[in-house]
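Other chains dropped; remaining ones untouched in position.
Going by the order they are written in, the chains are A and B; count residues from 1 in each one.
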Amino acid sequence: MVYYADYLALDTVLNAQHPESDKAGKPAHEELLFIITHQTFELWFKQVLHELGSVITLFDTDYIRESDVALAQARILRVNRIMEHLVNQWDLIETMTPGEFMDFRALLNPASGFQSAQWRVLEKTLGLPENKRVLKHYTDALSDAHRAIVEKAGSQTLFNVVQRWLEKTPFLESGEYAFWDSYRQAVAAMLDHDRDEVRTLATAEHRDPTDALNQIDSIERGFQALFDPTEYSGLVEQGHRRMSQRATLAILFISTYRDYPLLQAPYRLLDAIIELDKLVSIWRYRHTLMVSRMIGMRVGTGGSSGSEYLMQTTVRQRVFDDVTSLSSFLLPTSARPTLPADVANRLQFVNEASAS
Amino acid sequence: MVYYADYLALDTVLNAQHPESDKAGKPAHEELLFIITHQTFELWFKQVLHELGSVITLFDTDYIRESDVALAQARILRVNRIMEHLVNQWDLIETMTPGEFMDFRALLNPASGFQSAQWRVLEKTLGLPENKRVLKHYTDALSDAHRAIVEKAGSQTLFNVVQRWLEKTPFLESGEYAFWDSYRQAVAAMLDHDRDEVRTLATAEHRDPTDALNQIDSIERGFQALFDPTEYSGLVEQGHRRMSQRATLAILFISTYRDYPLLQAPYRLLDAIIELDKLVSIWRYRHTLMVSRMIGMRVGTGGSSGSEYLMQTTVRQRVFDDVTSLSSFLLPTSARPTLPADVANRLQFVNEASAS
C-alpha cells in the first residue's frame, strides 16, 4: 500500500530547508522564501531535463517515426508550460524587498543562483555552445562532482538531433524537382517588393531609406549564401550560422508546405522549439531583473554584476536563433511555388493517398 | 563559505523522486511530472504555513502595533501570490493526458493528493471548522505521526486572531456617538432604495419581483440581526454566522471609513484575507477539475469521487465568508454617516492631527 507522504518522500523534502540566518542566530523571515523558490526551480529543472532527455533519445536514431515527432512536440510543449510557470515564479521572490534581502544576503556568500549545475546542464542539453556561455567562473566555482556532471552533459544535444533529423527530410529533391530553385526565385521577387515598400515608406516619412535598403541587401546576401555551399560554410566558420545548410533548407521546405499532413508535426515541433528558446531567454532576463533589483549595482552574491550579465545573456545566449531568423525568408502562401504531383501525393496519409 | 548546492540541500531534494512504475519495472514517463508537481506543491505549502504562522504570532498579543498590521497584510499578499502560482500549477500536471496517467495510476493506490497533511494543517490554520471539512476519511488514512500533526494544528487560527483584533477596534463608540445607530438608518434607506430598483426592473422585464423582494427582506432581517445581540447569537448557534457581533460591526466601520489614515492598513488587510479565502477555494476547484478529468467518474486513487468532492468543497469550505458576505451591507461613500470631529481627528497621524 502506497502512502502519499512516503511516496513523495515528504519527510526528506520538507526538512531540507536550513536557513543560514537561523544558524547565525538572527533568523531572517524571508530566507525560507529564498530557499524554497530555488529548490522548486531546481525540481522543475529536473523535470525539464527529463523531458528534453526523452526527446533526444527519441530522435537519436536513424529512422524517426512520425508518431515520435508528435510525441516530441507534446513534450516540448510541456517544457514550455513549465518554463512559463518558472518565469512567473520570479514574481514570488520579488515579494521580498531588497531591504529584507539585505538581512541575510551577506550570509550566503559566495553562493549564487548562477551556480546551478542543472541550469548549466540544461543549457548544454539544448545545445548552447561554449563560446556563447557567459559567467564561466560560476562553473569553476562548482564542486568537483557537479563540474563533472556539467562537463559530461551535452554529449548529445537537442540542437544536434534536431539538425540531423532535418537533414534527413525527404522530398527536397525528386526527379526534375529541386525545392531551392523554385524557392530562390520566389524569395528574390519578395525582397524586390520589400525594397519598393521601403522606398515608398521612406518618402512618405521623409527619412533616408539607405539603412533599411542596406539591411535588405545584407538579407539577400545572407539568403544567397543559404544556397551556395561555399558561402554557407564560410558563414558557419565565421559563426554567423550554426545549423548545416541542408537542415536550414529543410526548415524552409517544412515551413512553406506546413499544411501537408506529413509536414504538420515537423512544423509544430519547430514552432515549439522556437518557443522554448524564447522562454529560456525570458527566464534569464527575469533572473537578471531580479538580481539588479535586489542588489542594485553592487557585487552580487557570487560576484555577478546584474547589468553586465543582462547585456551578455539576453543578447547572445539563443540556441536556435538560426531557426528563428529564418522567418526572414518565409513566403506568403499565395506566393509559394506549387509542389510536383508525385511529391504532393507522398505527403498524404495512406487513405487520402489511395483516395486521390 | 556557502556553496549553492549544499545550501539548498540539492543532493537530497533532487534525489527524492522514486517512481513506483520504475520499481514495478515498467517505467511510465509521466510519473516524474506527477511526483514533482506534488513535491513543489508541498514545498510551497510549507512557505504558506510559514507566512500564516508569522501573521498569527504578530496578532496573538494584546496590543497590535499598526506597523504589524501593514506587515501582516504584506505577508498575506505574498501568500496570495503563492496561491495564484499554485492555481496555475494545475496547468502543468494537466499536460499529462488521462491515458498517460492510466499507465501508473493503479500503482499509487491508495495514495491521494487529498491526503496532504500540510493542506489539512493549512485549512485548520486558516480556521476551517471541523463541520466544514469534507472527506474526513483522508485524515483517518494519515500515519499516526501526521495525524498527530494535523490534530495539534489550529490551536490558534487566522480566523481567531483576526476576530480578536477586530473586536478591539477603537472608536466604535465615543461619548454620544455610537457607530451602529447612524449606520443602521443609512442601511435601512439603502435597502428601501433596492426594493424600488427591483420593482422598476421587474416591471421593465415583465417578471415577478417576489423572489428578489423576499431576498431583500431576508437580507434586512439578517442585517437587523447584526445589531440585536440576542438574534445575532441565535444566528451563530444555528451556524449562519461564525464571527462575533463586535468583530462584524468593526468590519463595517473599517470598510466605511477606510480612507482615514488609521483605518487603511486594517482595510487592506481584510481585503487581502478575502482574496486569500477566494484563492484557496479556486485551488480546490482546480484540484477537483483535474481529478474529474483524469479519472472521470471512477473511484480515484484514495477513493475520492471527483463530483462528490466538487459539490462539497466549492460550496461549503469558505473560512471567511462572514467577511465576504458583509459587502451586502456596504454604503456608497456619498451615503455614509459623517464621523464626529474628535473621532475623525484621532484617526489621523501625529503631524496631521496637530496640523488640523
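The rule we apply is simple: a contact is a pair of C-beta atoms (placed from the backbone, for glycine too) under 8 Å apart; a residue touches a chain by one contact, two chains touch by 3 or more.
Computed from a prediction, not measured in an experiment: that's the story for all the values here.
K.L.:
All chains share one sequence here; work out the copy total for the full complex from the 2 shown.
P.N.:
This complex, considered in full, is made up of 4 identical copies.
To be clear about the criterion, only the chains that are shown with their structure count from here on.
K.L.:
Give, as an integer number of Å, the spacing between the C-alpha centres of chain B and chain A.
P.N.:
Each chain reduced to its C-alpha mean, chain A and chain B end up 40 Å apart.
K.L.:
Could you list, by residue number, the parts of chain A that touch chain B in their complex?
P.N.:
Touch residues, chain A against chain B: 1-5, 7-10, 12-14, 16-18, 20, 29, 32-33, 35-36, 38-40, 42-44, 46-47, 50, 54, 74, 77-78, 81-82, 85, 88-89, 91-92, 95, 107-113, 115-118, 142-143, 146, 302.
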